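Missing here: one protein chain of the complex. Every other protein chain is in place.
Letters are used for the chains, namely A, B and C, taken in the order the chains are written, and counting of residues starts over at 1 for each.
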Amino acid sequence: MSTGMLFALVGALLFTMGAAGVALPGAPLRRIVAFNVMGSGALLVLVGLAQRGGGVDPVPQAMVLTGIVVAVAATALALALARRLGAPGARAASGDDD
Amino acid sequence: MTVGLVFDLLLAGTLLWSAWRTLAAPTPERAVILFIVFGLLMALAWARLSAPDIALAEAAIGAGLTGALLLDALGTLRRRAGGGP
Amino acid sequence: MTDPLPWLVVLPLAWASVAFLLGPGRGAVLAAFGVALQCALAFELAARVQAAGALRYAVGGWGSPLGIDWYVDGLAVLMLGLTQVVALPLLLYARSYFGHAGAAGRYFWPLAGFLIGGMNALFVSADLFNLYVTLEIVGLAAVGLVAAGGGAAQLAAALRYLFATLLGSGAFLLGVALIYGACGTVSIELLGPLLAGEAPRAVYVAVVLMSVGLFLKTALFPFHYWLPPAHGGAAVPVSALLSALVIKASFYLLLRLWLDIFAPLVQPLAWLPAVLGSAAILWGSWQAVRAEHLKLLVAWSTVAQIGYLFLAFPLLATQAAALDAVVFQTVSHALAKAAMFAATGVVIHVTGNDTVAGVAGVAQRLPLTLFAFALAGVTLMGLPPSGGFLAKWLLIDAALAEGAWPLVLVVLLGGLLAAWYVFRVLRQAFLLAPPTEVAVRAPRLMEWSALLLAAASVALGVRGIELARLIAPVGAS
Partner (left out) sequence: MRRGAVGVAALLFAGVLIGALLGLPAPGAGLPPLVTAQMGNSGVTHPVTAVLLNFRGYDTLLEVAVLLVALLGLLAVQRSERAVAPGAAVEPVLQTLARRAAPLMVVVGVYLLWAGASRPGGAFQAAAVLAAGAVLAHLARLLPAWSAPRAWLRTGITGGFLVFLAVAVALLGGGALLQYPPAHAGLLILLIEAGLTVSLALLLAGLFLFLSEEGTRR
């Protein structure tokens, strides 16, 4: 199995885990982290699958750079909303470690 | 079995494990720290996929900036939840 | 005259950034001029497409597969025209609405500009990855607009909307990744022949992922959960833009993909959107009938009206009238829903009350606005001679030709339920108001833009033939 295919499979699993984390109810911060795992997974599939025959494909690599920037933009917006909301989930969760 | 393949398999396993721990972490603090580790491992994976541009961007933006954003949010939310001043 | 196509994408992005550059709350006049110019450009483009057929444009001059292509046919130009035409009165309305409101309007103009620019870019793009980027612009701008200056409930609605839209675009992105991996290109033009033959299983997975992602963004039942709080809780001009246009953008993309490259793959699944659409019509209308708050009533009505868009999917392959029905429903709902939200905004502004019960007495105080609401209601119910009537008539016609009786039944039942929730508001409006209220004057501009949009949604039924002619070449391609 090529490196590309291996990481494409890892990406598929990461996407699934992350998507489940976003879909499940939970503290906003956790869902934001899950969204980032999901996005990383999709991007890993994009490059890994394209390079599964060995070799380097600059086209999906450039797309992934775009994808990473889009992900950080969405993360910042989500955090801004969660912070203004006072994040009720964070309150419940920090009770057991403080 | 080449050294490269062994490294790839190890990296793949660690990546999945860190993602799982991130998502299943008992506290948001743990989740954020583990996510930063996950981001750095992602950068390694990009390097293994011969994508140094992405590895750079992932380390700086994916792990670095996103991590800083999450940590900062965590600090604020916790201070507020702790009934701050 | 130069080619209007690139300007339709560049212009809104430019005035949006300049509006931000000017500072918080600024940019209203700029936006109005920009969209007025975009209207003219869209009509010029429509004339060109009608004269010469569909256009292809290679951004950067490379052409697919190396570069990104634009593709503009009748359907795309119709969406471009609809977006600019609905946005113009809504922006004038917003200028009056945000005139005195502080926080909510601070970044409305740049966000609205990016929203419109993102939609225009989406309508013309023929590259799957580029479409993903346009989806993100539209999604994030819409979330920012919903959240702007809001209280806790509004922020919670925006966050829920954000997670829904991110999940949708994430699924779309994985679909794009699978298609690139399987076919080696993301150009829709080149994918056509590649997907027509025997496609690997990964492509089927991609089709399902992208379709579900777009269902989620279009708020098709049962993925509608995020829509009522978001559209019901946002500032009125934002609700109108979102309900009239933004959900249509993801719907347009879905329709385009299902008609074009996904067509050979989704044939056995075509009944699924119709089933979900039927459920949306019945459930959404019922919730609208039960809604206590005026804006929530209008938002639930959107959930129901989205359903009609999907009813025609099983008929698209065989009945030419089915596509006409979808297009008429898209256009007439956009106009009517923009009008209805605009009228609702005037009522809330004047009565200071956002419940259905609070509408009492509006018939005397705001006859013009109530007339606009009623006209928009005529379209939603599907009474002649409105655009909604034409859409539903064509749909029933196509369904009868296929012997699809259940669809006919759903359309009729949906019309009755729509009549119920519209007349609920109208009856209340004719009740006498409690006499103690202080008179607030209705802004003239807000009343007239609502009426203009409502009148257009009805007039569409009379002058619909031109639109049908515009999209006629789509089926041929």
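Observations on the model:
Just so it is clear, contacts are C-beta pairs under 8 Å (C-beta built on N, C-alpha and C of every residue); 3 or more make two chains touch, one makes a residue touch a chain.
Keep in mind that this is a model prediction, so the values were computed, not measured.
Seen in the complete assembly, the chain not on display touches A, B, C.
The omitted chain makes contact with just one of the residues B:Gly4, B:Pro26 or B:Pro52: B:Pro52.
The chain not displayed touches chain A at residues 5, 8-9, 12-13, 15-17, 19-20, 23-25, 45, 49-50, 52-53, 55-59, 61-63, 65-66, 69-70, 72-74, 76-77, 79-81, 83-84.
Touching residues on chain B toward the chain that is not drawn are 51-53, 56-57, 60-61, 64-65, 68-69, 72-73, 75-76, 84-85.
Seen from chain C, the chain kept out of the figure touches residues 2-3, 6, 9-10, 13-14, 16-18, 20-21, 23-24, 57-62, 65-68, 102-103, 106-108, 110-111, 114, 117-118, 121, 129-130, 133-134, 136-137, 140-141, 143-145, 147-150, 155, 158, 178, 181-182, 184-185, 200-202, 204-205.
Here is the rule we go by: only the chains that are shown with their structure count from here on.
For chain B, the chain with the farthest CA centroid is C. Rounded to whole angstrom, the centroid-to-centroid distance between chain A and chain B, based on C-alpha atoms, equals 10 Å. Between chain B and chain C, the centres computed from C-alpha atoms are 38 Å apart.
If each chain is reduced to the centroid of its CA atoms, chain A and chain C end up 29 Å from each other. In chain A, the residues touching two or more other chains are 18, 82, 86.
For chain A in complex with chain C, the touching residues are 8, 11, 15, 18-19, 22-23, 28, 31, 35, 38-39, 41-43, 45-46, 49-50, 52, 60, 63, 66-67, 70, 73-74, 77-78, 81-82, 84-86. Residues 4-5, 8-9, 12, 15-16, 19-20, 22-23, 26-29, 31-32, 35, 38-39, 42, 45-46, 48-51, 53-54, 57-58, 61-62, 65-66, 69-70, 73-74, 76-78, 80-82 of chain B touch chain A in their complex.
By the touch criterion given at the top, residues 129, 133, 136, 140, 143-144, 147, 152, 155-156, 158-159, 162-163, 166-167, 170-171, 173-174, 176-178, 180-182, 184 of chain C touch chain A in their complex.
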